[in-house]
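Shown here: the complex without one of its protein chains, the others still in place.
Now for chain A:
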Amino acid sequence: MATDFWASSHYKRWIVDRATLKESRSDDLQYVDDPEYLDFFAIFFANVITKLGKKLNFRQRVIATAIVFFRRFYIKNSYCETDPFIVIAACCYVAGKAEESPVHIKNMVAEARLFFSQQPYGVKYFPSDNSKLAEMEFYLVADLECDLTVFHPYRTLLSICKKESSNDLQTEAGEVGVGVDDGPRYWGSGDGQLELPDDAFQLAWSIINDTYRSDLCLLYPPHLLAITALYLAVVLHGPTRELLQQQSHSVEVTPVHSSPRRSSRQSSSTSLGHAKKPSQDFVAFFAELNISMPLVATIAQEIISLYTLWERYLEDSDLVDSAKSAFHGHAQAQLGASHSGVSTPVENLDDAQRPHGATPTFLLQVLMRMRENRLSDMALASSGRPVAVNKMLERTQAAG
């Protein structure tokens, strides 16, 4: 992060509307059988980037930046006229440099080649030559208009809420780690932060990770995504949900002692932590954030529909830090626990039409078909449709 978000290139140039996104997919739509496959692509490629990023020991923020670069690139390009795998490698390569975790180009090529050659991708044609990746990097940076600063929801989450355990300086796995107290704190004094049980905080963090499986990061400013993730986490996490319900039932906020009804899977440590402190007023907290709650509700709906779609996306192996399972686990636990029968959109998740799923292998076939169809269209230049010559190729040839 650098600079004021409202003055940033991210806000000024890279928050787009749905119409723009739709326009950017128009070429792909001509070659795809079912528009829904394109949404699956969004999940699929984000997963590929995440996995490759993990192979390269990238931090979550670097992975997130790579995914944003990928999405920004495909605002201006279509899947069917590019090779997403080399684009992915270039995104990871540039993101590593932009986020101060550079990987040498040789290692990048080697890792990408190895990784993509494995199943389910089976990409055998990934160039072994540095220059191809370097060339792609150039096109990528040019299409990104050199805007390499990307804001992420993680910092917002860290600045508006904290984990209960953050007082005793224990380091957590991954990025959620508690920092060393070195120099002045630059994201606020910590006053007025929402204190969350560790697993609720982790849930919010994972929901943010999951938003990158869709175009949400192009549509909404990151702080709203963070607040929405926090909102969903508070609603879906057992203990905080109970607090919330009690608060909404009683006008007066009273300290809550260990609640009687709780699913057994909640760890005892969190309940103990809760019993000690007076509960916080979640509703007031969100109200005081001075943001549009209807907009947050809209984003929440979009996140939920992403999970609905994702439910039908079958990965061969599960991603480690996906909140998908947590989401469903919690949702079901709460539906079981809540006698008031509050109906949430989550209820629909399990009734979602499962039959039309998609797997990486299937999506790769779709992609290959799209590219083949497009190529054969191009060969028949007389087909009336203006032929978009391969832009990359043209530029390269122009350069000699």
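Throughout what follows, a contact is a pair of C-beta atoms (placed from the backbone, for glycine too) under 8 Å apart; a residue touches a chain by one contact, two chains touch by 3 or more; residues count from 1.
Convention: contacts and distances are computed from a predicted model.
The listed options are "Phosphatidylinositol N-acetylglucosaminyltransferase subunit C", "NEDD8-activating enzyme E1 catalytic subunit", "Dynactin subunit 5" or "[RNA-polymerase]-subunit kinase", and the UniProt record of the chain not shown names that protein "[RNA-polymerase]-subunit kinase". For the chain left out of this panel, the touching residue among A:134, A:244 or A:364 is A:134. Among A:61, A:312 or A:371, the one in contact with the hidden chain is A:61. The chain not shown here is touched by just one of A:98, A:227, A:296 or A:366, and that residue is A:98.
By the touch rule set out above, chain A reaches the unshown chain at residues 1-4, 7-9, 59, 61, 76, 93-94, 97-98, 100, 102, 105, 130-135, 137-138, 141-143, 145-149, 171, 175, 177-180, 182-184, 186, 388, 391, 395-396, 398-399.
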